[in-house]
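What follows is chain A.
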Amino acid sequence: MTEPKLSIVDLTKRYAADLDPAVDRLNMEVEEGHLVALLGPSGCGKTTTLRMVAGLMDPTAGSIVVDGKEITHTPVNKRGMGMVFQSYALFPHMNVEQNVAFGLEMRQVTKAEQKARVAAALDMVQLGHLGKRQTKELSGGQQQRIALARALVVEPTLLLLDEPLSNLDAKLRETMRTEIRAIQQRTRATTLFVTHDQDEALDMADRIAVMNGGLIEQFGSPTEVYERPRTHFVANFIGQANFLAARVGAETGRANLAGESHYKVEVDGLGQFGAIGSTGLSGSSHELVIRPHRLNVSLHPGAAQAPLAGTIERVSYTGDALAVAVRIGDQQLHAQMLTSSGDLPRIGDAAYLSWAADDAYLLPAAAQPVRLAA
Partner candidate 1 sequence: MTVLEAPAAPERPSAQDEGQLERATERRNRRTYLALLLPGLLGLLVSFVFPLAYMVRMSFNQGAPDGVIVETFTLDTYIQPLTDPYYWRVTLDTFQMGVTVGILCVIVSYPVALFLARSTSKWRGLLVAIAIAPLLTSAVVRTYGWMVILGTNGLINSSLGGLGLIDTPLKLTNNMTGVTIGLVEIFMPYAILAMISGFGRLSPQLEEAAGSLGASKFKVFTRVTLPLCLPGLLTAFLLVFVLSISTFITPRLLGGGSVQVLATEIYDQTTGLLNWPFAAALSVILLVLFGLIIAVYQRLTKKIGG
Partner candidate 2 sequence: MRATIKGKMAAVAALSAAVLVLSGCGGGSEAAGSGGSATSGEVNLIAYSGVWQDQYTAAVIEPFQAKYPDIKINYASKRSSAEMLSALQGQKNNPATDVAIMDNSVSTTGNKQGLFEKVDEESVPNLANVPEKFRDKEAYGPVAMLDAVGLVYDTATFPEAPDSWKVLWDPAYAGKINVNAPPSLLGLSLTAITSKMEGEDYTQGIDSAVTRLKEMAPGVQTFAPNPDEYQNVITGQTVLGLGQNARGQFYSDQSNKKMGVTFPKEGTVYQINTINLVKDAPHSEAAKTFVDYALSAEAQTAFAKALFYAPSVTNAELPADVKDRVVPTDGSLNIVPLDVEFLSSARDKWTDTWKRQIITN
């Protein structure tokens, strides 16, 4: 692999000496052309990290390297990055064209070139016809796209987006998601994208950095963080999950080329099952993660082999899917059913659960007290 576009080394930010660090020795490497999502709950330090990369805030410690050059103390206006703010931050005293041209003007690009590049940037976001508009005469989505055009027109070394979609309604958010991803792929702009919306991250990102309390809990591709969460937090934060405390028994064989094994595990109150996990887990306690839609639910016994019998405790209907909570002993498991499946379950009905061994994943970290997914 060539050298990374951006490396962040032990980046730390303390807002005050008596506070816990908002960002704590964060490390990350971003490949050229990738879109990386910084994903995490509110207050986990996403914005802080992004602002340090942008140069809007001085780190307490650590360094930021772009294209092999350390820029930790380079002032913001010398970093050549493009930033899109949550509030868009379009200049209210300039029209659309002037907004987009601003960065070019600061770079002393000739008027003629400015004109051409502004037009191209506006066309790229499909707003070429709105050049003369005042910014307050634009819809939220349009402002969003202008902000994106303004950041991209300068061909930034890095494109930084801080929750760019959070001010839009759900429908528009999805459209813009696709559009931003398409534009990013076309321009091949290396992008850091802050969001607390897991769907957004999974859909758009090449890599996801899952942050929690100022730390990165996992950095990987969307499938990695979803299928192979490294911690309880990641499994819980991304998608939904059932957690079961399991005692790991004997390894029953090699599962795949990635070096994972099949195990026999035992869960109190439920019995013994097959599971998958990294090698060397035998003999200790680990958490078992099973995604709700990977659970097979049947209202009749015998449809699967060796099902677990339980009772339906909660049903919630969302049109496309039916989510049920099934009580087995002192465990409650969440599962999903298709709505087309004939009889609709009722609370109190008997239900039978089963899953494939490959869908029961053992977290590599030592077990934490079992918490159930919401």
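One rule holds in what follows: contacts are C-beta pairs under 8 Å (C-beta built on N, C-alpha and C of every residue); 3 or more make two chains touch, one makes a residue touch a chain; residues count from 1.
The candidate set was assembled so that all candidates are chains of the complex that A comes from, given by their letters.
These figures come from a predicted structure and were not determined experimentally.
Trainee: Check 1 or 2 against chain A and report the one that touches it in the complex.
Mentor: 1
Trainee: So in the complex, which bits of chain A are touching candidate 1?
Mentor: Result: residues 54-56, 75-83, 85, 87, 89, 91-93, 102-103, 106-107, 134, 150-151, 154, 160, 315-317, 344, 346 of chain A touch candidate 1.
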